[in-house]
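Reading through the structure tokens given below for one structure.
Removed: one protein chain of the complex. Kept in place: all other protein chains.
Every chain is named by a letter (A, B and C) in the order it is written, and numbering of its residues begins at 1.
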Amino acid sequence: MINFVQFGAGRIGAIHAASLAASDDAALRYVVDVNREAAERLGKKYGAKVVDTKTALADPDVHVALIASSTDTHADLVVAAAKAGKAIFCEKPIDLSLKRVDTCLEVVKQTGVPMLVGFNRRVDPSFRALHDRLRAGEIGEVEQVIISSRDPGLPPLEYLKVSGGQFRDMTIHDFDMARWLLGEEPIEVYAAGSCVVDPAVGKIGDIDQAMVILRTQSGKLCHINNSRRASYGYDQRIEVHGARGRLMAGNKTPTTVEVANGTAVSADKPLHFFLERYAEAYRAELAAFLDALRKRKPMPVGADDGRQALVLAEAALKSHRTGRPVKVSSIGGRRA
Amino acid sequence: MINFVQFGAGRIGAIHAASLAASDDAALRYVVDVNREAAERLGKKYGAKVVDTKTALADPDVHVALIASSTDTHADLVVAAAKAGKAIFCEKPIDLSLKRVDTCLEVVKQTGVPMLVGFNRRVDPSFRALHDRLRAGEIGEVEQVIISSRDPGLPPLEYLKVSGGQFRDMTIHDFDMARWLLGEEPIEVYAAGSCVVDPAVGKIGDIDQAMVILRTQSGKLCHINNSRRASYGYDQRIEVHGARGRLMAGNKTPTTVEVANGTAVSADKPLHFFLERYAEAYRAELAAFLDALRKRKPMPVGADDGRQALVLAEAALKSHRTGRPVKVSSIGGRRA
Amino acid sequence: MINFVQFGAGRIGAIHAASLAASDDAALRYVVDVNREAAERLGKKYGAKVVDTKTALADPDVHVALIASSTDTHADLVVAAAKAGKAIFCEKPIDLSLKRVDTCLEVVKQTGVPMLVGFNRRVDPSFRALHDRLRAGEIGEVEQVIISSRDPGLPPLEYLKVSGGQFRDMTIHDFDMARWLLGEEPIEVYAAGSCVVDPAVGKIGDIDQAMVILRTQSGKLCHINNSRRASYGYDQRIEVHGARGRLMAGNKTPTTVEVANGTAVSADKPLHFFLERYAEAYRAELAAFLDALRKRKPMPVGADDGRQALVLAEAALKSHRTGRPVKVSSIGGRRA
Partner (left out) sequence: MINFVQFGAGRIGAIHAASLAASDDAALRYVVDVNREAAERLGKKYGAKVVDTKTALADPDVHVALIASSTDTHADLVVAAAKAGKAIFCEKPIDLSLKRVDTCLEVVKQTGVPMLVGFNRRVDPSFRALHDRLRAGEIGEVEQVIISSRDPGLPPLEYLKVSGGQFRDMTIHDFDMARWLLGEEPIEVYAAGSCVVDPAVGKIGDIDQAMVILRTQSGKLCHINNSRRASYGYDQRIEVHGARGRLMAGNKTPTTVEVANGTAVSADKPLHFFLERYAEAYRAELAAFLDALRKRKPMPVGADDGRQALVLAEAALKSHRTGRPVKVSSIGGRRA
């Protein structure tokens, strides 16, 4: 049995706990949350004890720290878990400060504990299949990557205020996809942002629209488009152009029903948001983590991947603010 | 130059005259129509003389009789044209009476003039591609054919009264598709019809809904479904199942535009009716006729094809009326 | 807690046991299977005891008998469970003999226990959505139903020999869909079958291809096409034509990836077979059963639905054998 302590008993925590329960050889031993009530509820459902961080990490029979608490607690928990010798499953982002991420990852590196960062799109069945077929050479060498990633609606302002801004909060997933699919590090980032959905977003210094172009050393190009408002649901599409063809992955829908009438032929709009769209990815993520642990394989998304996506987000933010393309090397050298 | 006399200056006549005008080596010399005004209008547009049948067929420089007049005139014109030694392009059906068709085709056979019957779906680019890929063995031996063929709305009762009924008027096209795609003659027909759109249709002894099953000697099966009411436009789909796969041809739309909004993702409904859906097929039909004439090749749809589709329509009508499957051989032996 | 005894620890049994485990208020108490090893394995995984039928049904704390054993045991188990006062979840078919089904359902009726028959397509999200939108009037009154239902490949001959034949084994699901969607009982069945995939199937008196037409009193028509060989996967499509439009539900695919290259634009073939295609439906089925139990609502698919689909299968078989349409009333009057 692989025993877990889970930090965070909220929405994402509930998903991971359910995935754990469906596993044959993993068990939730402890739940830790500042919201005692939420922790008790989750603990009761899955037979886990509610304790504090120290107690949980001190238990030698706990093998994994699953960190699904609020963003500002991630880095400290990663450090504490690493020092306690636990394997780490950490929801993205590790932290909103690149400096703090680096300090934190230094500890992880020294302790040598395995760590997965929660970019779950890498294990989404469609994106994973696209990636694997790409790497298998089905369309030849990559030339361009185009990522459409649009949320169904603005989150509450309270959320936005602590989110780190659109590039760090939302585009960061797309930066990870870009790196993964390009198969080569971007060296330059140009980002244009604007605020057209709600002026209140602009007032807190954030944006609700963005378009990005990434460029690699060898001339591969990548475009990302983001919006906080896709009234038709969560729009998550990827296309990759190679020397011999194009691979695309499209949206998923609740049903396959379509109606034809005097007006149009209409199908379902896409699944509403990430909980629905990536339900399979969340399950696959925990399975992939456990598989890597058992077989002592590299994690499907490593600690360094978490860092590099943040570097691109920082570069995008700087580009947006200065109105100029930004060299990635000016943000933070690649961690050795 | 291949010179034409065209009988009929109505809606279909106008389409054929335009196709003729776009041809490099064919010319419309005469137009014949009981509606003198319509004939004059068409003649003027394309530089053709308006004459009577006798005059037109007596001209030795006329090579082709294109028959696009009302159904009840087809058989007589075919006979007259054949006796005058003209090649024949005859809109479907040759006649609504199988007996008269046989008499008529006997003359055609004796004179040896080339004759095409206007089942234009055989030259529709999509159906033609499906057929050719099927015959090329792409999905192996045919096992089942499924034809959906649905009109956008009921024609006027006046039309229905002289139409010969749904099987002879509408399903006849699908019977031709079935024979062409099965690659083997149906030996038995079961047809179920009903009248649900308008009771007035039932009062004149016709139906507005039909489902048919055809069976061949070797066990291939074919289903046809018809309706006089597809509120979303002209529904024309074919699927063929073979030992190694399935070929389908779907509907065509005016544009490729789709809209996604809070309700659905909606595309264009199909093109409205046969004039729009088969516009390319009408052009291709005349081109194929001219090509066969020039190269002395067999016509893409021969006189006998016109007869056999009618035989299946008769069998379907008998099945519908008796409530039992009908042997095709009981309707009319295959013409030698 | 709603306690279950499950009969059958095979492939379908494993699915239902997993669904039970995910439920909040249902528990698997006993597993019964002639294959002791399979029963032990399943029991161990979900904390259930392996016992015999008598013991399980004698336990007053058992509320539900879930029957997922081999077809020939269903009827006896239904009777025993009903007499023991247990609610019944019975995989289809109740039995292959209509007479035995009637005897069995008589007992169920007398005891008044709730009973669900496992036509899981009724709770498949796409078919359910299509049905509900149809009943909500979205396309007006039903005119035609067209069901394409094709298996990826022939089952082993050993299976076919005890299957009851294609109409009772495979088409029976489509007959249930037809009744459900037509909203009116079919009164006549015409079925044409043939054997083209493997002559061995013909030798044991079965078929591997079928086409069916059903007709209702008011003139609604329904077509079903079946094949035991769809080399591209499990083909499960439904279309319903109504006075104001058409509703369709199509196939599901493993991913949304498509590739465009010098040859074609290619998407995934459909999910392989029923375990993949109806994975959600299996889960939804148990949830719907529990919901109906808790709220004392009628079952989504009742005992009588199981019987009526079998009546249509019998009618189809008779039609196929006699070559004539068969009145449904000649098979077995509607149970009062």
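Side notes on the structure shown:
Note that in this section a residue touches a chain if its C-beta (ideal position, glycine included) is under 8 Å from a C-beta of that chain, and two chains touch if they have at least 3 such contacts.
Computed from a predicted model, the values in this text were never measured in an experiment.
Per the touch definition above, the residue from B:36, B:54 or B:133 contacting the chain not shown is B:133.
Set against the missing chain, the residues A:203, A:244 or A:321 yield one that touches it, A:244. Only one residue in the set B:230, B:260 or B:284 touches the chain that does not appear here, and it is B:260. Although one chain is not shown, part of subunit C still touches it, namely residues 231-233, 235, 260-270. For subunit B, the residues in touch with the chain missing from this view are 22, 125-126, 129-130, 133, 138-139, 244-252, 254-262.
Considering the complete assembly, subunit A touches the hidden chain via residues 141, 143-144, 146, 148, 150, 190, 192, 194-197, 209-211, 213, 215, 218-221, 223, 225, 227, 229-232, 235, 241, 243-246, 323-325.
Methods note: only the chains that are shown with their structure count from here on.
Mean C-alpha positions place subunit A and subunit C at a centre distance of 40 Å.
Rounded to a whole number, the gap between the C-alpha centres of subunit A and subunit B is 58 angstrom.
Counting partner chains per residue, subunit C has residues 244-246 touching two or more of them.
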